[in-house]
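With one protein chain held back, the other chains of the complex are shown just where they sit.
Then we have chain A:
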Amino acid sequence: MSPSDTPENTTAPGVGDSAADGPLIVFDQVVKRFGDLTVLDHLDFDVAAGERVTLIGPSGSGKTTILRLLMTLEKVTEGRIDIGGEPFSHMPKGSGLAPASESYLRQRRKSIGMVFQQFNLFPNMTVRKNVMEAPVHVLGLSKDEASARAEELLDLVGLGDKVDAHPTQLSGGQQQRVAIARALAMRPEILLLDEVTSALDPELVAGVLDVLREVAETTDITMLCVTHEMGFARDVSHRVLMFDQGRIAEAGHPDQIFGDPQEERTKTFLKSVLENGH
């Protein structure tokens, strides 16, 4: 594969530009409650453009909710999220802000892609269609262009020979690699990875992580990654955030968090993850 084939050169300009002088993603006092349960508790954090951040922490600590808020699958209860220096969870209205409408969200989430724990491929489409339908209908690419690009991306994830297969004919690892190709086909500037290897048999995990390593190395896509794969997190991320009860318990360079954690909760969590064989 020549360097020009990598998604890096095809990433559309947009929010990344305006964020050159500030953080790309800003969480400002974000609260998320489900009924009486507070999942995120006045959370503040920033992510720079091109930064790769791994979110770790016990289940229920709010990591996945952060990704779902960014993908607009959930709405904030309080506080706000800005992306590229502009409001994201809210929209300008008069002189103030109002909760974002569906059409505003549709405009703003263009630059964001997500890969899910359970792949969520569309069973009514071949692998090729899974990757090319959104580029054709949402981005307005021609069918030929989208199909060629789908083949390119499926090559990138090592499934060039499966373009016309049906998702049900693929293993979990292969399905997840298709899902990564599908997300990349939309040329996201921000890629959200939600426990993308948790549903896979152990022997299939490496193939998926290799693809993501390649994406991390060859593109400048900003990545937020929720994972229990600590080796992978250490390799690819610039920063690790340890979550506990809806707050950031500790944040730092992966070498520091994994090599010399300061907080008791971080130590306990990392110990339990290691004992569980991850």
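The rule we apply is simple: a residue touches a chain if its C-beta (ideal position, glycine included) is under 8 Å from a C-beta of that chain, and two chains touch if they have at least 3 such contacts; residues count from 1.
Following the convention adopted for this analysis, contacts and distances are computed from a predicted model.
Given the choices "Ectoine/hydroxyectoine ABC transporter permease subunit EhuC", "Carbon-monoxide dehydrogenase medium subunit", "Acetyl-CoA acetyltransferase" or "Spore germination protein", state the protein name listed in UniProt for the chain not shown.
Record says "Ectoine/hydroxyectoine ABC transporter permease subunit EhuC".
In the complete assembly, which of A:V31, A:A48 or A:L73 touches the absent chain?
Missing-chain contact among the listed residues: A:L73.
Which one touches the absent chain: A:S59, A:S95, A:T168 or A:N276?
A:T168
Specify the residue from the set A:R109, A:R128, A:R149 or A:R239 that touches the hidden chain.
Considering all chains, including the one not shown, the answer is A:R109.
Can you work out which residue in A:A48, A:A134, A:A251 or A:V273 touches the chain that's missing from view?
Touches the omitted chain: A:A134.
Provide the residue numbers of chain A that touch the chain removed from this figure.
Looking at chain A, the ones touching the missing chain are residues 71-73, 106, 109-110, 112-114, 116, 118, 120-125, 133-134, 137-138, 166-171, 174, 182-183, 186.
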